[in-house]
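Would you mind keeping the following structure in view while I ask a few things?
A protein chain is absent from this complex, but the other protein chains hold their places.
Each chain carries a letter (A, B, C and D) given by its place in the written order, and its residues are counted from 1.
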Amino acid sequence: MINDKYANKIVDIIQNFARKSSLWVVAYGTGCGAIEIPPTMTSRYDAERFGIRGSATPRQADVLLITGYLSTKTLKRVIRTYEQMQDPKYVIGFGSCTINGGMYWDSYNTIKALDQYLPVDVFINGCMPRPEAVISGFIKLQELIKEGKANGAQKYKENLEWYRENQRKVIKNWKMPDYNW
Amino acid sequence: MEINWLKVLGILITPVIAFIVGVTYGGLTRIITARIQNRFGPPVTQNFWDIVKLYSKKTNIQHGVMQHLAPVFAITASITTLYFVPVIRESTVFTNLSFQGDLIFLLYIMVFGSLGMALGVGQSGNPNGAIGVSRGLSQMVGYEIPFVLAIVAIMIQFKTTNLNDLIAMQNNFNHWIIFQSPFAFLAAILAFLGMMGYAPFDVVVAPAEIASGPPSEFGGKYLGLMMTSRSIFTFAKLTLFTDIFLGGAGDFVTLVIKTFALYMIPVLTGIVNPRFRTEQSIRFFWAWPTVFGILAVLIVVW
Amino acid sequence: MNLTPVQFVAIPLFAAFLIPIVAKISKEAVKYIPGIVFLYLAYVAFTLFPKALEKPIVEIIAGFKPPFGIVLYFGPTAAFLVSMVMVVGFVIWLYSFKFIIREPSEKYYMLFMMLITGATGIMLTGDVFNLFVFFEITAIAAYSLTAFLRDKDGAEAAFKYLLIGSFSSTFFLLAIALIYSNTHTLNMADLAVKMQNVDVTTKLFILILFISGLGIESELFPLNGWAPDAYSQAPTPVAAVFAGIVVKASLYALLRLVFLMFNWSEVFYLLLVLGVITMLVGEMSAMRQHQIKRMLAFSSIGQMGLIVIAFSIATVPSLQAGFFQMVNHVLIKSLLFFSAGYLVFHSGSKDISALDGLGKEKPITSFFFAFGALAILGLPPFSGFWGKMFILMAAGNSHLLLVVVLILISGIIEAVYYLRVISRLYFYKETTKEVRRTPVSGLVAMGILTVLIIILGLYPNTILAYLKPAANDLLHRTEYINAVLGQIHL
Amino acid sequence: MIFYVTSILVILIGIYAVLVKKNLIKIVIGLSIVDSGVNLLLISIGYVKHGTAPIFSRPDLTAAQMVDPVPQALVLTAIVIGLGVTAVALALVIRLYDHHKTMDINKIRKLKW
Partner (left out) sequence: MFSISGIFITTFVSGLVAFLLHHSVPKIRDWFSIVIMGVIVYAVWELPVKANLLSFKLANYNLVFGNTEYGRLFALIVAVLGFFAILYSKDFMEGKPRLGYFYMAFFFSIGGMFGIVYSQDLISLFFFWEIMTWSSFLLVIYCCKEAQKIGLKYFVFSAIGAYSIMTAMVVLYSSIGSLQFADVFAGFGKMDFWSQLLVVVLLLMGFGVKSATMPLHVWAPGAYRITPSSFTAIFSGALSKMGIFGIGLTLFKIASATGFYPWVQEILAWIGALTALFATFYAVFATDAKTLLAYSSIGQLGYIVTGLAIGTPLSIAAALFLTVMHAIFKGMLFLATGAVYYRTGTTDMTKVSGLIRKMPYTFLTALFGIITVSGVPPLAGFSGKWMLYESLIQSNHYFLVVVIFFSSTAAFLYLYRYIFSLFLGQEEKETENVKEVPWLMRIPMLLLALATLVFGVAPGLLLHPVSAAMKYLGDFGVTYQTSVLFNEWGNKVDMLTVANTIGVVFIIVTIIITIKGYRSTRYVTTKDIHTSGEVPTENENLTYAVDFYKPFERALGSVLKASVDKIYNATGRILEQSFDYLRYVYTGNGQTYAMYVVLFLTILVVFSELIFGIKL
């Protein structure tokens, strides 16, 4: 108990470094962008260099990758997956569809702006973004984590009401269990 | 009662050493895998950071007390196994409690962790987990036969069930059991492949099939503890095999060389192989490895 | 009044003729006559028993000395059997008291007393022709009793019984004719002496006639066609009488004659084989019977086979075992018939399948049946256990291991069909019908049997002491001959 | 000798009737014939050629000249018994006919197996 503040800081630095260097991605291929993941992970681009690894279940994952357009039907599943992930958790919006709807801008059953429904930490531009872009997006996320700024989960927790309202607007049969923090 | 402080020291630091070695081996494995796949691979410390990250998760969930305790069971088994295996030959510090137990005890205590894990997985209520456990237990029935045959052959041959005695008998290079009883080694090492759970015997975790199976509901600190336990357990098993077949180790360098060499067998097998189905895996163990085991016993008997 | 063995024959006979007369005055009073007779005769039997054990009582009828006159021989065997008949007869009477509700009941009691006369006569008489006469008295009473209910099946059963019974008497009479033509005597003791001089072929022919004739009434296998029908169609107490008294008496007659005159090992071997076959066929046929009383009848045949086996081993322990098993069989089979009688009566059908759930409806009667079933399987602590045990041990001592095994196999078959009935009684259907009572006299009768079974099971020594003299008496003919004729050296 | 052969023949005829004839009455008659045969046999056992009745009607009679009295006594009894049995049998036949309306023994087979 010499100096709580410094001790906490050191612990924070170590933890953030660990979080940064070990990003486990829950494999949830929503749209066409999912096809860009295999090249990212395999020998040509080898994302494992940065500690990025796939994970089979959301319980173990840190990063939720929304790979492209997101239909309203899929949104419900994505929300549940996101909520099943453990804090700290990050969302990467992948491709222009997640930013403004992209080529589905006037589709009746895709969502246009992902950040109205989930707290996105990093958007990756492009249609499709190439693996280089994906990796650069991850590196951006790592930087944010290292600085302690990737606090999407925090935001989600604080503005849960607002997010829920938006989510309920698009999802017709809302039969989700309540998220007890 | 007089307390041997050196022993206490050994008891305290052996798990730490085991953890470090295990984690490093894990990292190396990933690098080697990457290199074989023509990739660069993660840093060697990657597994360590993974574990730290898991411990530093801000939220954790559990489905009940058994899931809470499951990783504890696992790590208890790992550490206890480690304590009852002589790490360094004839060392006061690193033989720990190995004089208090014997091989059959080790066979059983190694199951303790799996049992605890299985219980935790059961409580998590995830059907994938249960499927994984079912596969794991079935496969265990498979590889246990050749392994026991090998162990029995050795125990009969050397008329002891204590590891220290076994090590003492292999005091010379050409007395290693791997040379004295090669069929036993073959049987045991094939069983060892199954025990380690690398491909082609990775039906248990099979990530693409059953969402990583047993640990699918474990996250955060629980998964961290499980990974810690796995690192320690890997080291313990490797040391055990080294003690049995390669004459143990007189110092840490020899230990690392021998264990690493042993470790590479399942790893390299795993990299180049696809996955068996469960029944294929079981039948594999009941075929050649068992024959080797029986041969080993028969040779000893004659 | 002086207590003499002749009373065993005379008093029932007298009672039998008294009954129709009394019936003219009071129908109720008739019912009590057999009970009084049995009580008195049981008293006589138990009084004379110790004397008979000391020295066989030989009573000479009408003053002619044997071998010319007719004698009654009251030795240990006869004493034992007569006591058994009296006790069982009393219990059967008690049971009949409320069971025989069909008129004319006085005829039932009359025939019953006639039958007892015949049976005790068979056990006591020392004269072959007298034996025949008593035999016929028993038989005619038995035919009539079988048809007593006057129904379709009763008449059929009785006719079959009569048909085969006539053969029995014909053979018997032929045998007597042959005996007389060769020896010119009818006294059994005298015969035992004189038969030695008869040439062996004639002797053999006589023996064959005896075995065929008496074997019919003793339910030996190919000759027992009448038994299942008669048992199942006669009124229940009569079935008990058949199982307990008629069959036992005729078996005794057969054994007595064989032991006296044909003491060859081949005969015993033949009887052993017949016994085994009878036992197996009886048990096997009982397995799939649909009617409970028919099942009991076949079981009875099986048990008789067992008893014949015991006797044909022909050693003191085996005879002892045979007698013990006789007692068991009398007690247990009567209990089973009694309880089955009321069960059938209340279920309204003779079929086993109609018994479902009667355990709740008639708890006490069902209990007695279950008890009897367990007892007859030879389970301890019931008396059946010791009977079987003695027989097996005796067979083992004579190195008849195959017989032992066959007895045990038949025991397993027996278990299967008896336990099926118990299952049906208690577990097939949960009825909520109210309890229906069995008349007290029936319950008392069954209760007495139950108590006797338990006592014999827990403490077989009670009667075992009397069985040894009985066995000796039957096995060693010298004593018999000496007792009747005075000291004659064979 | 002729007595013996005859009586045995009579017995065999009776047995034949019992075993082969289907009519109940005939069977009962068969039984009676068997009875008669046996009685005949018994009587013939005691028969002494040219013997007299076993009564000391003349003082010079010896026992050897008389027929044997015992078989005669036996036969008397046997006849009585035979009569009884026949009576019972006939009573049963009447009863059977009442119930079954037939005299054929093959058709009176309700109790079997």
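The rule is short, and it goes like this: a contact is a pair of C-beta atoms (placed from the backbone, for glycine too) under 8 Å apart; a residue touches a chain by one contact, two chains touch by 3 or more.
Just so you know, these numbers come straight off a predicted model, no measurement behind them.
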> Among the chains included here, which ones are touched by the excluded chain in the whole complex?
Replying inline: A, B, C, D
> Looking at D:18, D:38 or D:88, which makes contact with the chain not pictured?
Replying inline: D:18
> For the full complex, which residue in C:163, C:443 or C:475 touches the chain that was left out?
Replying inline: C:163
> Hey, which of B:47, B:123, B:239 or B:259 is the one touching the hidden chain?
Replying inline: B:123
>> Please identify which residue in B:69, B:195, B:236 or B:262 touches the non-displayed chain.
In response: B:69
>> On subunit A, where is the contact patch with the chain that was removed from view?
In response: 28, 57-59, 76-78, 80-81, 84, 87, 175-177, 180
>> Under the stated touch rule, tell me which residues of subunit C contact the chain that is not displayed.
In response: 159-160, 163-164, 167-168, 171, 200-201, 204-205, 207-209, 211-212, 215-216, 222-223, 225-226, 228-229, 264, 266-267, 270, 281, 284-285, 287-289, 298, 374, 379-381, 385-386, 389-390, 392-393, 395-397, 399, 401, 404-405, 408-409, 411-413, 415-416, 419-420, 422-423, 426-430, 459-461, 464
>> For subunit D, which positions touch the chain that isn't shown here?
In response: 15, 18-20, 27, 105-106, 108-113
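Keep in mind that, in the parts below, only the chains that are shown with their structure count from here on.
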> Just by CA atoms, which chain is the most central one?
Replying inline: C
> If you average the Cα atoms of subunit B and of subunit D to get two centres, how far apart are those centres in Å?
Replying inline: 100
>> I'd like the Å distance between the centres of subunit A and subunit C, where a centre is the mean of that chain's Cα atoms.
In response: 97
>> Centroid from C-alpha atoms only, then distance subunit A to subunit D, rounded to Å. What do you get?
In response: 116
>> Give the residues of subunit A touching no fewer than two other chains, as numbers and ranges.
In response: none
> What are the residues of subunit C that contact at least two other chains?
Replying inline: none
> Each pair of chains that touch: what are they?
Replying inline: A-B, C-D
> Residues of subunit D touching subunit C in their complex?
Replying inline: 11, 18, 24, 27, 31, 34-35, 38, 41-42, 45, 68, 70-71, 74, 77-78, 81, 84-85, 88-89, 92-93, 95-96, 99-100, 108, 110-111
> If you look only at subunit C, which of its residues touch subunit D in the complex?
Replying inline: 129, 133, 136, 139-140, 143-144, 147, 150-153, 155-160, 162-163, 165-167, 169-170, 173-174, 176-177, 180-181, 184, 186, 228-229, 232-233
>> Looking at the complex, which residues from subunit A come into contact with subunit B?
In response: 14-15, 17-19, 21-22, 24, 42-43, 46, 48-51, 54-57, 59-60, 62, 85-88
